[in-house]
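What follows is a set of notes on a single structure, which appears directly below.
For this depiction, one protein chain was excluded, whereas all remaining protein chains were kept in their positions.
For clarity, chains are labelled A and B in written order, and residue numbers in each chain start from 1.
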Amino acid sequence: MRSETGAIELKASAGRSHPFWKNLKRQKSVYLLASISLIYFVVFKYVPIWNAQIAFKDFMALDGVLGSPWVGLQNFRDFVNSYYFWELIRNTVMYSIGKMLASIPAAIFLSVSLYECRNYYLRKTVQTIAYLPHFLSWVIMYAILLAILSPSSGILNDLIKLMGGKPISFLTETKAFPWIVVLSDTWKEMGWSAIIFLAALMGIDPSLFEAATVEGASAWQRVRHITLPSIRPVIVMVVLLRLGTILDAGFNQIFMLYSLPVYSVADIIDTWIYRQGLLEFRFGLATAVGLFKGLFGLMLIVVSNKLIKRRTGSGLY
Amino acid sequence: MKKMKGILFCFVFALLVAGSAFAQADKLTTIEMWYGAAITEAGPPPDDWVVYKLLREKFGIDLKITAEPSNENDQDVKILAAAAANQLPDIFMVRRDPWQVLIKQGLVAPVDDMYALMPNRAPNHFDKDSIAFTTIRGKSYGFAFPGSLQKNEGLVIRKDWLDKLGLKMPATLDELYDVCHAFTFKDPDGNGKHDTYGYGAFVELFDQEQYLGRRFDPIMGAFGVAGTWNMTAANFGLNAKKPEFFEALQFVKKLVDNKVIDPDWPSLKKDDFRAAWKQGKFGVMREQMAALAAAANYAPFDKNFPNGEWAALPPPKGPKGLSATGIYDSNYRIYAVSPKAIKAGKKEAIAKFLDWMATDEGYKLIGWGVEGVNYSMDANGDITDKNVPADTKFSSPKGQTVTQLRNMVFYNSDLELAARYPYYKTANGRTLGPRTYLGTFQSYPWTNVTGSGTIAPSPNNADLKRYINQSVQEFVLGKTPLTKANFDAFVVQMDKLGAAAWEKAARQQMEDNGYLQ
Partner (left out) sequence: MKSAIRLTTSDRLFHVIVNTCLLLILALFVIPIWSTITLSFRPNTFIGSALDGMLLPPWEWSTAAYKALLGHRTFIVSIFNSFRIFLEGVASALFLTVPLAYLLSIKTLPGRKFLYGLVLVPYLFNVGLIPNYLLVSKLGLMDHLAAVYLPGAISVYNTLIMKSFFEGIPEELKESARIDGASELAVLWKIILPLSKPILLTIGLYYGVHFWNDFFNAMLYINDSALQPLPILLRNILLSSGMNEYVEVNAFGEAPIAAIKAASVLLAAIPMLVAYPFIQKYFVKGTMLGSVKG
């Protein structure tokens, strides 16, 4: 708690000396400035939530949000009872967790390697090249992947054939497809995600390192005991935020890469919604699933935050 | 007195201004249209487009147009989102599925009384079939403009490969298989590498061409199961449930198992497929005549293989002697009008606009542009792009911007065909052009499924479609063994997902409208 003596000396007014009001007075200028942000926030984030009541309605465009008839939980029931429900949940969660398990360590690994690298040119080059794929849309990624993975003309299969093996049709094999999704997404986002960890690493007090070196710590020990723990709060935050959106598994990527032979392992909630909710004008259904995802994510964040806070002392809130 | 004069003057002045403002407003009706661009990426017409001016002066119409996204899914999303917010434009092109949804929501207006206002359009654009196409429960909810040419695709085969291997044109399914086998394993391009295949395809699904899609229909047709629906009175229903379908799948599986079909077929997109045949990857395919033989499209293939030659191949005969290249239906583009536009009194203006487009003046302006600038007439009275500046001819990037609305006026007249599909000489001196193939393709057997385009979708449309199409692919690729038992189970599950009910409703609908054969 901050000391109050300074404040009391400056403002010799009685009655309003309670910290709450002092803070409010001092901070009202920021509240004022932030009020624009808050208004924006309410308008752009909460009005759509109000609009989202169509999840409980049979949405008719002409009647609008308020005029459409209520159907209670019917949309949710339609979703949960649909033929592919469990498959969708399984696929969605599989991709989210898979991508998290692959990409966060990869990004940390990359950022720490860059941070520890003493060769200026190597570091600069890798840093610059690694973030490039982030800018490639999944449409072109699809073309790149095809050039690598095509069973008849792809580089990887050329190599496999050279070594005497049978070419694998990666994009249409149910066993291979999930790996391709996770690995290609990791590749694409690794450099970009590393930026945030790199920024955090840059913020570590150099004196900590000097102290460690003076005490004879090796580079490995330095990384293990200082570097990584120092960015733990950022890692935790990133993990928790990603958990909160666990049911968003990357629509654009799946939409570009999937095809009928692998629907059973590729169809995620969002692609199903796209076909069922959007293209068939069942917007109540689409919105209901959005709410469903949100509730699920909320539960997950609350539970994980508790657990992680208990273990490591820092959490999202 | 001076003051009075001043006030009077101001008053009169104000009246005049207001009057002219009202007069202006009276004169110009704004029509907002979302159209399907001929070639979206070429860009919209320039702001000083002669058609805009003409519409303003002649009819007092201020036309504002927006090109819809070229990808069909994006189109649907854009239209449906606007519909949900009740923000649809006055007139817009819409695909059948979303259009039917919009009708249910009351978001498209009935247009029965507008046909009479369009005398110029009636002869070539509106006939009994086209009006029936947009009629739901007795009211017409949009205009069906003629789509692209029917039966303009066909099987083609690398004649030069056949000659090199000393083979003749295959006539039956078994002979086709043998030829594909030879194309794959006997190095028909003579380059010593095992880089060629027999059949080439990709999954191209349309409403009436589901399951494995259009590119496999010549094979399915050999078993009498081309297309989604069987439209005969005796045997009406989804083709996927028929025993012949099982046999057809067996044949395709044979191609796949023996690797005589390009193995990329399940994951290729259209552009990749076209790039592949231009690089000589396979020797038998079903292709559209212009995609195959129009000068710009044939050129890369010609450069790579100056002695390469694609010959039209009649669809192979199956075990019972049946054959078909595929299906054909009446092919229309639907333009719908929003109820808001009717309420705003724009009905006559829209009708006048559409009607003008079909006059000789409108037809030429919108179809090709300005004579002398974008096109010229040759000695036969045909339209060509010769004798006009290269950067404004209608086939140039700039020229394409002024013909973006041509899909709304074309009806596949001879004039159009001659203009769009000129002949040219190939590298080895042959005369070639899309029309070389058109007549032949149209003469081959096709399965008539007229009317199936109006079948109302099943309530569980998306999931049912996915189940059927996914299962079919899994059979063909060997993920599910293609046994009679598995196939029967597949049919049973289809029914559980609503196929049986859908067939019943569809049959009733087809009977009511007299479409069963």
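Please note the rule applied: contacts are C-beta pairs under 8 Å (C-beta built on N, C-alpha and C of every residue); 3 or more make two chains touch, one makes a residue touch a chain.
Keep in mind that what you see is a predicted model, and the values were worked out from it rather than measured.
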In the full complex, displayed partners of the excluded chain: A, B
Which of B:A116, B:A296 or B:A485 contacts the chain that the document leaves out: B:A296
Chain A residues that touch the omitted chain in the full complex: 2, 6, 10, 19-20, 23-24, 26-27, 29-34, 36-38, 40-41, 43-52, 54, 59, 65, 109-110, 113-114, 116-119, 122-123, 125-137, 139-140, 143-144, 147-148, 150, 153-155, 158, 187, 191, 195-196, 198-200, 202-206, 208-210, 213-214, 218-220, 230-234, 236-237, 241, 244-245, 248, 273, 278, 283, 286-287, 289-291, 293-295, 297-298, 301, 314-317
Missing-chain contacts mapped onto chain B: 34, 36, 38-44, 66-67, 69-75, 77-78, 81-82, 84-85, 87, 89, 147-148, 269-272, 274-275, 279-280, 288, 290-291, 294-297, 299-300, 303-304, 395, 397, 400, 406-407, 420-421, 434
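Rule of thumb we're sticking to: only the chains that are shown with their structure count from here on.
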Centre-of-Cα separation between chain B and chain A, whole angstrom: 39
Complex interface listing, chain B residues touching chain A: 73, 76-77, 80, 83-86, 97-98, 101-102, 105-107, 195, 197, 203, 262-264, 266-267, 272, 281, 461-463, 466-467, 469-470, 472-474, 477, 479, 497
Residue numbers on chain A that touch chain B, as the complex places them: 59-62, 64, 82-84, 146, 150-153, 167, 169, 171-172, 174, 259-261, 263-264, 267, 272, 274-276, 278-281, 283
